[in-house]
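Provided herewith is a single structure, encoded as structure tokens, for subsequent inquiry.
One protein chain omitted, others in place.
Each chain gets a letter, A and B, in the order it is written, and its residues are counted from 1.
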Amino acid sequence: MTALPLRPGHSGRPRPQRLREMSGRAGWGIVAWVVAIAFFLPVLWMVITAFKPESAAETWPPQFIFKPTLSEFRLVFSGMGPFLTHSVVATVGSTILVVLLSVPAAYALSVHPVKHWRDGLFFFISTKMLPIVAAIGPLYVIALHLHLLDSIWLLIILYTAMNLPLAIWMIRSFMLEVPRELLEAARLDGAGRIREITGVILPIISPGLVSTALICVIFAWNELFLALNLTVTNAATMPMYLISSVPQEGLYIAHLSAAATIASVPVILVGWIAQRSLVRGLSMGAIK
Amino acid sequence: MAVLETGAAPTPKVALRPRGVSRREGWQRRLPLLPALIYIVVVTQIPFLVTLWYSFQSYFFDVPAPAHFIGFSNYTTVFTNAAFRGSLVRSVVMTATSVILAMLLGIAFAVLLDRKFLGRGVVRTLIITPFLVMPAAAALVWAGPMLDPNFGLLNYLLEPFGVHHVAWLSTHALGSVIVVMIWQWTPFMTLIVLAGLQSQPSDTLEAAKVDGAGALATFRELTLPHLRPYIELGILLGSIYLVNAFDAVRLMTNGGPGTATTNLPFYLYQQVNFAFDVGGAAAAGVVTVILTIIVATFALRMFARVFQFEEASG
Partner (left out) sequence: MAQVKYVSASRVYAKGAPPAVDALDLDIEDGEFMVLVGPSGSGKTTALRMLAGLEPLDGGSVEIGDRDVTFVPPKDRDIAMVFQNYALYPQKTVAENMGFALKMQRVPREQRDRRVREAARLLDLDDQLLERKPKQLSGGQRQRVAMGRAIVREPKVFLMDEPLSNLDAKLRVQTRGQIAELQRRLGITTVYVTHDQVEAMTMGHRVAVLRDGQLQQCATPRQLYDNPVNEFVAGFIGSPAMNLQTVPLTDGGARLAGATLPLPAAVRAAASTAGLSELVIGIRPEHLHLANGSGELGGEVMLVEELGADSLLHVRLAESGNAVVARAEGRKPPIPGQKVTFHVQLEDIFAFHPGTGARLAG
């Protein structure tokens, strides 16, 4: 019953199998790091260029050592105000609307499904397959008649429609993972439908909800086509500010990089921080 | 009991309610669906109906005359228009190439990320970043700091390999645009495939080891079939987004040189914004939609398979 001591040398000396394993692991690690850095390089280069003075940005060979300056960032910040506001309002507004609409809809397609839930879900997904670009002319005319052209409301409405199908699909997948016994137990405890959603389902799927909202935020924040076609000044968003930062002549690469960095950074940071949630949303939510 | 029951079908002792759910219950089920359904019908279907209507009208923004019915002449123009056909083909080429290559890269990256190594979390963070970059920003940064013939980083990095100041956006416009699209969508594919890899039960992989399968055989015989629904989903979602790709085309090449990178979205954008031809663009849009529906029908079948997979895996 007394613990037998391990034979000396057996645990101390690394064994050939271990060595092979460790070197194999290191090999894969190096490959992965090289690939990842190469993949990340454009982003890195964008940020580096943003800190250059304009004169150092367009040189051959490209300069890697320079005196960093914030002057381009200052310039970008100075004109950014209204664009930023529009982007935030359109992104946040549409995301809230998406969540409000998609939670009940996902519920009706999963927990207590309507009779033709399959058709319903297919319909939502199929609207995603109709290219919005095909209707851009008439959309313009409709917006014109409804006096919604160049209005932030128009973007909120359209971004909501753009993200709704994916949100319903994802939230539905998360709801399917809620254990049935839990819902039945809530039923037996006298919970109605509303209580079932707010008291049982929402707390369980809240991580999924976060990742869904996150993906909606990414797509809404980054959207250019609709904004470019349907807004001018009153609702112009960050991507449009980015375009406007490209002048017709003169040196502009550092300025452009600074603007691109600032426009991208909010979503990149949110994405990095909420990475697990994002991964889950994109993958698990999308398929299971 | 068994003997007694052989004569006739057993009659239930209790009168059964009619099958299915009651009408009241049915509406209770439908109610939560309605807001989203009505919303999506109004916002996405009405514009398409209006598109259909305009496709039979002659209507130019820059002409004061009101819209008037001209029958199928917009469609005749569309079908005889080489520019439309060209943009259609380019759209297919762009979407297919970028989705497939992004998926192949995504599979490779996912296999890498599925292994344990030092700093795996950081590597994953780096790899997903391109997906988070604003497409407009990505397009501009690639067009300028990365690909510029005179000061672009890529030419500098390739100089040791005998590449000298290539004007990528003029000489390899379509390829350059596709590269940027692949760069942005590979992370998405990686994450989906990675989820698939990590959902593969470890005991079947161990069983394969014991059964004498090497790494390659295991991947080909077991992992790939397991990944199939994940790969299909990635391709499907990627196609849905990339068929609408506009930012890279508009900001990197503006459809050019000539029409070398003009895809459908950019073509329609030009029709509305520069030719002011609402009717013509609407007809082109309708044709696009019909073609999309044909493709989407196949895509939806794929979705149906994903459903089967979902049900089968519980």
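We adopt the following convention: a residue touches a chain if its C-beta (ideal position, glycine included) is under 8 Å from a C-beta of that chain, and two chains touch if they have at least 3 such contacts.
Values in this document were obtained by computation on a predicted structure and should not be read as measured data.
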| item | value |
| --- | --- |
| Sole residue of B:L157, B:L174, B:L222 or B:A260 that reaches the chain not shown, by the stated touch rule | B:L222 |
| Residue of B:H165, B:K209 or B:R301 touching the missing chain in the full complex | B:K209 |
| Contacts of subunit B with the absent chain, listed as residue ranges | 201, 203-204, 206-214, 217, 221-222, 225-226, 228, 312 |
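Keep in mind that, in the parts below, only the chains that are shown with their structure count from here on.
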| item | value |
| --- | --- |
| Subunit B partner contacts - residues on subunit A that touch it in the complex | 25-26, 28-29, 31-33, 35-37, 39-43, 45-46, 49, 57-62, 101-102, 104-105, 107-109, 112-115, 118, 120, 122-142, 157-158, 160-161, 164-165, 168, 176, 193, 218, 221-222, 224-225, 228-229, 238-239, 242-243, 246, 253, 256-257, 259-261, 263-264, 267-268, 271-272, 275, 278-279, 282-284, 286-288 |
| Complex interface listing, subunit B residues touching subunit A | 20-21, 26, 28-33, 35-37, 39-40, 43-48, 50-51, 53-54, 59, 109, 112-113, 115-120, 122-138, 140-142, 144-146, 148, 150-153, 156, 183, 186, 188, 191-192, 194-196, 199, 229-230, 233, 237, 240, 243-244, 246-247, 250-251, 264-265, 268-269, 271-273, 277-278, 281-282, 284-286, 288-289, 292-293, 295-296, 299-300, 303, 306-307, 309-310, 313 |
